[in-house]
Every structure is written in C-alpha cells, then in structure tokens.
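There's a structure below that I have some questions on.
What you see is the complex with one protein chain gone and the rest in place.
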Amino acid sequence: MLTTAYRPEIAQVGAITLGTPNLEKSLVFFRDLLGMEVTYQTEDVAYLRAYMELVHHSLILRRSSEAIVDTYSFRVKRPEDVELFNQVLQDKEVETLELPAGHEVGRGTAIRFIWPHAGHPIELYYDIDKPQAPEELRSKLPSNSSKRRGLGVRRIDHFNVQAKPGDMNAAEAWIRETLGFKRREFINIPEMKTIVASWMSVTPQVHDLALVANPFEKAAQLHHVAFNLENHSDLLVAADVLKDHDVQFDIGPGKHGIGQALYLYVRDPGSGHRVELYAGGYWILDPDFEAIEWTPATVKDGLTWFGDPLEMGTDNSMAHTTNSAGLRTANQLIG
Amino acid sequence: MLTTAYRPEIAQVGAITLGTPNLEKSLVFFRDLLGMEVTYQTEDVAYLRAYMELVHHSLILRRSSEAIVDTYSFRVKRPEDVELFNQVLQDKEVETLELPAGHEVGRGTAIRFIWPHAGHPIELYYDIDKPQAPEELRSKLPSNSSKRRGLGVRRIDHFNVQAKPGDMNAAEAWIRETLGFKRREFINIPEMKTIVASWMSVTPQVHDLALVANPFEKAAQLHHVAFNLENHSDLLVAADVLKDHDVQFDIGPGKHGIGQALYLYVRDPGSGHRVELYAGGYWILDPDFEAIEWTPATVKDGLTWFGDPLEMGTDNSMAHTTNSAGLRTANQLIG
Amino acid sequence: MLTTAYRPEIAQVGAITLGTPNLEKSLVFFRDLLGMEVTYQTEDVAYLRAYMELVHHSLILRRSSEAIVDTYSFRVKRPEDVELFNQVLQDKEVETLELPAGHEVGRGTAIRFIWPHAGHPIELYYDIDKPQAPEELRSKLPSNSSKRRGLGVRRIDHFNVQAKPGDMNAAEAWIRETLGFKRREFINIPEMKTIVASWMSVTPQVHDLALVANPFEKAAQLHHVAFNLENHSDLLVAADVLKDHDVQFDIGPGKHGIGQALYLYVRDPGSGHRVELYAGGYWILDPDFEAIEWTPATVKDGLTWFGDPLEMGTDNSMAHTTNSAGLRTANQLIG
Partner (left out) sequence: MLTTAYRPEIAQVGAITLGTPNLEKSLVFFRDLLGMEVTYQTEDVAYLRAYMELVHHSLILRRSSEAIVDTYSFRVKRPEDVELFNQVLQDKEVETLELPAGHEVGRGTAIRFIWPHAGHPIELYYDIDKPQAPEELRSKLPSNSSKRRGLGVRRIDHFNVQAKPGDMNAAEAWIRETLGFKRREFINIPEMKTIVASWMSVTPQVHDLALVANPFEKAAQLHHVAFNLENHSDLLVAADVLKDHDVQFDIGPGKHGIGQALYLYVRDPGSGHRVELYAGGYWILDPDFEAIEWTPATVKDGLTWFGDPLEMGTDNSMAHTTNSAGLRTANQLIG
C-alpha cells in the first residue's frame, strides 16, 4: 500500500466575527436587508447564517465600541485536523490558543493563532451544529436552511485582508505553506521583487482568502468580507435596494477580470465594515491550474473588466479598512 | 510524521465522445449555437471546448452511423493517478486498456475500462494540452480560452447515465468506492432495498456524475451530458434561441430541487443525444455534508421545484436514451 | 383648422377590487411577499399599490365571504372623458351608475357599467390621489412611490377575463368599438366563425385586457390579474420564493409566444384568485401593427414558447376561475 504524509486541510471559509458599535443597525443590514437568519442572539451578540448554509453561523456580530474584526475562522476537513494544525503551528513556533467547545455558540473546539507577518486572528475548527430553522422560516428544500429572504445572500464567500507591503511575500508564503491555500491569481511587481495582492483558495473558488498590500503601510487590516449571491441579476437588485436604504456604496456594481465575478462593495451601516456582494465567477477544477499573474501594467482589466471602476491607491473610499484584533482579544468573544 | 494510505483521485469531469450520424449538424449545434470552439478537426471528427475551458477539449464529435457514446472521461488529480487507478482496477479484476498519448488528440496516456454493473466506458487521464485559441478568438482575460460566443456555455458540467434497475446498488457502490465519488443526493426506495438515482461528485458540485435506473431495463444508457451556463438568465436566452432553431426540446426550463440548478434538456439535432443546459445550483463545501435522501413520495419537488415538470417514467420524451459503447469500441476512436 | 370627432380614451389599467375570504392571508401575499404598499386600511378593506405606481392604489382587497371580483377599473385620458364615456354608454343603451368621489378611497368620480355580452363590472375614472409614501418607505427616486421590497412587483399589468364562447365575438367587438381597445393578438376558429381569445390594449403593451372563451360556458369569469416585474430574473426569484411559501402554483414559469413575456400563474392564498406575475414582452409602437392571428393548429407556441406548458381546456388547474360581480354589487364596495 502506498502511503503519503498526512496533511491537515482547510475545507472552507467558516465565519467572521465583527465588532459593531451599533448592533441593531448591523442587524437591519445583515438580517433584514441581506436576508440572513439569526440563529442565536443576546443583548450584545447575534449569530447569523445565510439561507443555503446548513451550519449554525457564518457571521457573528458583537456589540463593541470599536468596529474591529475579532476572528476569521475556517472549517477544517476532518475532526482530527484541528489538533493536527495545532501541532503544525507549534512546530512552526506560532503561539496558539485552544478554545473550548461553546467558545462560539454552536461550535466545537477550535484553535486560535495570529497569522505571522499579517497579524490577523484566525481560528480553525471542525465541529459545528446544524440546527433546523424555526418552522416558519424553514425551507421545503433540504439543501436550504431557510426560505430565501431579503436580497438572498446564500453563503459567506471570502475574506479580503491586508498586510504591510513589506510583509506581503512572507505573509502570503506562510499561509500557503502552512494552511494549504493555493495561489490562483496575483499582482506582482517583479522589479520590486514583491507581490502586492494574492487571491488564494482551498476550494475551487478563485479565492476563499485574498491578501492585499495596505497602501498606508498599516498592519492587520480587513478590506472586506464577501457574501455570495447566485446570479448577476441578484447583485443588480441588491444595488437597487441598498442604494435606496442609505447604505454607503464604495464601488460597484462592476465585474472583476480577476475571478470574473460581479462585485458590489458597500459598508455595513452599523459598523462601517466593508461587505462585498459577490456573484458568479469561474471555478478552478483543473488540477494543473497555473496561477494567473498580473502586473501594474496589466491589472486594470483584472480589477475592473467593466462597470464602476475599482482602483488601488489611497485616495478613494476603497482605501478605508478596519482593524483585525490580535491574540489578546480572544477573551472578548462572548457567546 | 503521520502517514496515510495514498489514494488516486478524480479531479473533474473530462470529456465526452459522441458518435453522431450528422457531424455537420452537430457542429452547428455545439460550435455555432452553444458557442464552443473547435480546437481540432478532420473530415470525420471534431474536438471542442467551451470558452472558459483552458484544456484542449471537453467534447469530441465523431462521425458515426450510430448515435453512441464512445467515452466518458475524467481527469485525475496527479499524473501518477492514471497508473495508480490502473492498478486499483486490476486489483479489483476489472479489465483495463492502456491508451497511448495521442489516442485522443491533445491528450496524454489514459486507461480505459467498463464500469462494472453499469456498462459505461470510462477513461482516466491526467495530461492534456492547453492550447491558446487563434488570435481572432482569443479573450483578453487569461481565465477564458476564447471570447464568449453563441449562448455562452462555459464548461462541461456533468454526465447523467443509467444502469438497469437491478444493477443500481452495485453500480453506484462500485463507482463510489473505486473512483471516490461521493453520494450527494439520491432517490431511494427503502421497501425495495434499492436506490433508483444517485447524484455524485468529486468536486463541490452537487453532481459531476449521476446514475439513474433505466425504466426500460436497458443497460449502459446515456441520459444526458450537461454544459454549464453562468446565470439563470443565460438559460432563458438559450431556450429562446434554441426554440427558434428547430432544436427539439425535451423538458425545461425549470428548476430542480435536487441541486437547485436551472435546467433545459434538448436534443443535439445531429445525433439525438440529449444535452442539458445547466445554470446555478448550490455548492457543497461542508466536509460533513450528509447525502440528501428522496423517496418516490417526496421526490416531486426534487425533480422539479418549478417550471416545465420533469417526470420519471417511460411515456415521455425524457425516457429516450442513447447507448454507451463497450470496451471493444476503443479502436473506433479516431483522432 | 382641421377638426376631428373627439373620442374619450382609456389611458391604462386602473385597479382591481378582489373580494377575499381571508384578508389577512391575502395581505401576506400581496403586501409582504409581492412587496406592495398598503396606502389605506380598515378592518375589512385594504388599498395597495406597487412600488413604481404613483397613484393611490391598483388593488383593493375587500373582506368578503365570496372570492369575487367587484370591479375592474381603467383610468381615462382626460378628466372630461369620464362623463363623455358615460354619454357614449348611454347612447348605446348601457346602464351606468355614477359613483361619487370617495366611493373608492383616494379616487374621484367614476362611472360603473356591466360589459355587454361579457358581464364584467367596469369602472372608469380620471381623478386619483398620488400620496407620498410614509418616510420610512419612501424612495429617493421620484419615479418610485416607495422603495423596492419583497418580490418587487412594480405595477399592475393587465386583466384576463372570460365570456361564454357564444358571446366572444360580440363582447370583444363591443369593447373595441366602445372603449377603443385594439386587438393585438387573437385566437380564431375560422370554421366556427368565432374568436376564442383576444389580447387587446390601449397602451403599447400587447395587452392591457384579454378576453378568453370560458371552457365551461360560464359567464363573467376572471381568469387572472397580472402584476409586472421588470426582469425575467425577477420572475424566477418570485417562483423560488413563492414555491417555498405554500403558494399554489398553476402554471409557470414559462414564456408565452403571444406577447413574448415570461409568466407565472399562482393563487392568492387568501382568496384563490389567480395572479399572474409577468415580465418582459414586446411593445407595439408601430402605428400600422396588424393583429397577429393564431388558430388552434398554430397556437401551441403562442401559449407556451418554452417552459411549463399552458394548455387551454377544462381538465387542468388553469381552468379554475372566479366570478366577476354584476352591477348590483356596486353598493358592496366599502372604502
């Protein structure tokens, strides 16, 4: 029998925990406008999932004085991968925190660490409840957790986070080597021997996680979290409705050449965190897919193939970011 | 270091070879109407790919007196998996044929075998060329092999094949155990201790391969091959255009509850093989996804959630199938 | 100066008043699911309009033991046309009822009469309020009365009513000659010297009003009232959502060849009245447009170009109709 080294693997984007100074306003946005379901709620925290997500949550909103990201979590492929990743990290001398079951409501044990060179707090877990929705929300289709509502976001799609320009190569290499993310498309500046953006995935999506250089040289910034809509037309309806609800628009609708999805970047009115609505795009099933390289000379079509143009830089609304929390804030998570 | 048994894996649906009594008419359908690119052509054969497929081909049309399926091929994950699958099959006492590079134009070595209990000829390969399209067809986007044309089919999606009802359990179990397909949704008749349909995948699609019981007790039948469109709206445009081009419609448009994609089943005018146009649907990223079971009592919404209703049975156009070829026809493949 | 005979004219479909045995359930359907705005409400009646309708209402739901249609109303082009139509009708010896301003809340004076040979109660009016929506519903765009909500129906589209087969020619001729409706498409049975269906309009729509022969020889039946969605994709979303809300589907989605719009026929859960969701279709701007004739031999594509097939006849759910009220029920309208 052939054997091979056993490597723990990431299965998918898990959830994001957003600190929000106005939990009620954020709930109006995510629950009422986007159409997500609240699966658990207290005075200061709400857990939500989209209508095609069977798991307990993909979004946690936590009342906080600061609009911060507490956690980016990923689900791993096998139960044992949580502990195996823990060992992998310790072997690489990365400090980890073991979080008990229930640290996030509905979730089993997890490990938490800070992404070296990038500064983002990441949690890895396997166990998560799959509760049925209350009867009045329940869908007839077993592949839906609830009936389609609001703008019909159907699942969390990806995180787009930043590192300081000087840390880009190291941060990106680290996460590829350690967590197994594959680079799919990237912006490279050969003459400066550095990448400035990398779209990476563990699934056939063009990206589950993007890392981009922060133009202000700030560390550990969230650019946006993305939620998925099925059709391009859903994104146009979303633009129409959100525009009429005083939601701040950054950029969009438009179509990225990178990934070829339709995009719309808006701000959660409660927190100012940037949310991307994302529809379509191509899937990478080829086992020998070669990462697509862009340079500053060629990247214009990559950023915007058509539509409201997305520009990199410091002097536009897309330059705004929010802070990711460091390891010390683990205690602030209240479930 | 932890080790584990090394298993070869299927990466994705590869290609289908369709015998067609009227190659010219089939080309009008696939190349001109659907918008596929011919990458290689002789008097009696044409190789085609869709505009988002970087590989040499996903469809071979071969002039033939009979409308038959010569081959269903799948691409494997690593180069060594071709030979490893060969050994796996031989260990299971399944006869295999080793096909040299070039047996299909643009493709490397492959193995060919007949799916036990089902009778379908399957080929597995890794190497395949990724030629650039001619300049006039080439897209500016590197993730496209050519510019979007015709109805914009973007890639092959899945095969839906049949076995005799009495062979369903065995055929389905065999392919899951041997090739690693996961059962995602299925129709079960508990009182008869048999499944009658199974939608299986190796990718996050709900299915790359479906196996359904043939209602006439015939062996080795093709129900349809599906090509993917990005948006539901693309499928409605396809219906509008194909209807006006004397293409025979079986069923659709409609939306399946199983998989939740929009469907349109038509016949290739050149051969009568059934082609499904397929858009949308949900992706399975949960590592602990539990296969969804349907029974005859519940399956109505699974077959058709809304739209032109799809019925199982013998007395409607959807009962028509075409033959898959057996091992002996390997020699008939001419590239 | 040239002069011509001055003819009063119909401007557009106005409103429909539906008796409903379950006003609350009907409100859930029209207000919450379809997304209409309630502009006036009492214990037993609700007035609604769609988000692109600036006028007070296009739908009145009236609590009633019977699911009946009290009124089909049309708005006329000029204020004086109400009285002019009154005279036209009296000259034709059709009994009219003059209704004072406020007979329908928000509406000015109107006349009411029964459509000869067809039996439907019709009201004609000019004056109608254009109230602003409450601030929380108001749109930023002045061409919207409120923000897009629910499934986004944007205006009432048309009425489809029936007459006895033997009355078809007379009823259709009468309404064309008297109210100025133009025949746009029709189904004719030359050998029986009768039409069996006529799609007519005063606007560039293919129809504002359809008249179809009732297959049970019943008089004065409503087949459906239609509401307009902007895009085909909106109709697919509507199908998806309504299906999951226990709304009974008759037929659809599909595309009519007649008019070329996408259709979905469902039943209001509160009353059983049939509602069609309608999107797209062609506009008739040619001044010399010739009515398109269909016969039973050719009409298949006219009824359903693609999708869930619509069949005429008595043995399917589409044969169900609801009664229109006669002149005597004018007193039952409570505003």
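Order of writing sets the labels: A, B and C. Residues in every chain begin at 1.
Note that a contact is a pair of C-beta atoms (placed from the backbone, for glycine too) under 8 Å apart; a residue touches a chain by one contact, two chains touch by 3 or more.
If you're wondering where the values come from, they're calculated on a predicted model, not measured in any experiment.
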Residue of B:18, B:34, B:141 or B:261 touching the missing chain in the full complex: B:141
Residue of A:8, A:165 or A:253 in touch with the missing chain, whole complex considered: A:253
Missing-chain contacts mapped onto chain B: 139-141, 144, 147-149, 152, 231, 233-234, 237, 240-241, 243-245
Sites on chain A contacted by the missing partner chain, in the whole complex: 231-233, 236, 239-240, 243, 249, 252-255, 262, 264, 301, 305-309
Missing-chain contacts mapped onto chain C: 1-6, 11-12, 52, 54-55, 75-78, 84, 126, 140-143, 154-155, 185, 203-204, 206, 230-233, 257, 259-260, 280, 282-283, 285-287, 289, 292, 301, 305
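The working rule: only the chains that are shown with their structure count from here on.
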CA centroid of chain B to CA centroid of chain C, Å: 46
Averaged-CA centre spacing for the pair chain C and chain A, given as whole angstrom: 47
Distance from chain B to chain A - Cα centre to Cα centre, in angstrom: 32
Chain A: positions in contact with at least two other chains: 140-141, 231, 233
